[in-house]
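A selection of the complex's chains, in situ.
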Amino acid sequence: MVNAKELQAAAEAVLFSVGEPIELERIAAALEIEAESTEQLLMNLSASLDERGSGICLLKLGSKYQLSSRAQFAPQIRSVLEIKRNAPLSQAAFEVLAVIAYNQPVTKSFVEQVRGVDCSGVIATLCQKKLVEEKGRLDLPGRPLLYGTTPEFLRCFSVSSLEELPELPNHDAEQSIEATLEAAEAEAEHPTETQDE
Amino acid sequence: MEQISYKLEVFEGPMDLLLHLISKHKLNIYDIPIIELVEQYIAYVKQMQEADMYVASEFLEMAARLVYIKTVSLLPVYEEAEDLKKELTGELLEYRDCQLMAGKLAKRTEGFDRFVREPIQIDIDPTYTRLHEPTELMRAYLNVVGKKMRKLPPPIEAFRGIVATKIVSVESKIKSIFKKLGKKGEKHRFRALFADAQSRSDLVATFLAVLELAKTKKLYLDGEGDAMRVELLAEDFDNFSSQEWE
């Protein structure tokens, strides 16, 4: 790599991909140039980002450098991340949540056995969203973690206790999913007086 | 057959091996010369075993399938053999497309050189605030477990998919034939050997086991059709290794 423009682009690509603040020396080593030239390069990069009014800027933190979004765009960034956080649950997330809700407390391997696939990522997301939480450990070799639903889960489904969740169809009943759901929906619309379970 | 002296190639599976053999020996994929292919295939699998390579059960299942097609094609009425060959041709063409496209994808991996960033960590409350109907939850549950409710998760087997097949080894069938036929010289109905077969693979393995035992003079077959009888000529179950059933 010879010309300054290309070196500057390489530095930008490196800073972009690393994300975290990074030592000047590490950038210099990756570009195979002197630290001093690298410093000059980064100053030029910073100036050119400012000049063209980019949404990104270069921060110098002690001896480290980091690319960052400009503070003035924080509201837009926050808005996107908040929309993202509140995106409707995926089908996979719904399934995991349902398996946990109806069988709690359960281990991750139970959920995975029911669904047939790895569920670590989905369970972690549900924990983050505070719909699911750890509920101690199972007294078995390996002491696996148990999961259960949270108060936020109850609020999300507008019920005041787990007993209010729709009842699952009888084990022996040959009732179809559709019939069961219709019954549950009718029940939800015209609740017969709440009875104790 | 020519000796294969080069280092054994590693194949992705029986389909990969079959395509390789068809290409190498310039066989017609639309009208597979089954006897030739069986010989080549089994020779290769034997070499894998001799080289102490791990031979996945899929390779053995395919061997049984090829031998079955070969056996059927030796019968005077061979429409079934034609159908089985066509089925195999179709599968091979489909897998060939798969390999072709995989090769094309493998050639355009420049995108793996593009790096992206992790999302920035800013202080937002990740708590989920949408509302849902409780029936959505039940729908999701029923979607996972299906119509039949179960108290406990079904065995993993139940989730293995709709076309998963169970592989039956010839060796196990040899053992069970010995068990079924009891003492030397006791006559049994040939058909009875197949009475409790659970699958096509089971039938094929039982049939191959009978052929193997007859060939090695451990078993005597008499009569034809429904009247066919079978009896043991040997007292004990010798060690039949799975390599001998070619």
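Structural remarks
The letters A and B name the chains in turn, as written, and every chain counts its residues from 1.
Note that in this section a contact is a pair of C-beta atoms (placed from the backbone, for glycine too) under 8 Å apart; a residue touches a chain by one contact, two chains touch by 3 or more.
The model shown is predicted, which means the values in this text are computed figures rather than measured ones.
Only one copy of each distinct protein chain is drawn here, although the full complex in this structure file has the stoichiometry A x2, B x1.
The rule we apply is simple: only the chains that are shown with their structure count from here on.
The distance from the centre of chain A to the centre of chain B, each centre being the mean of the chain's C-alpha atoms, comes to 41 Å.
Chain contact summary for the complex, chain B toward chain A: residues 115-120, 122, 124-145, 147, 149-151, 153, 156, 159.
By the touch criterion stated above, chain A contacts chain B in their complex at residues 13, 16-17, 19, 69, 74, 77-78, 81-82, 85-86, 88-89, 91, 94-95, 97-99, 101-102, 110, 113-116, 128-131, 152, 155-159, 164-166, 168-171, 176-177, 180-181, 184-185, 188.
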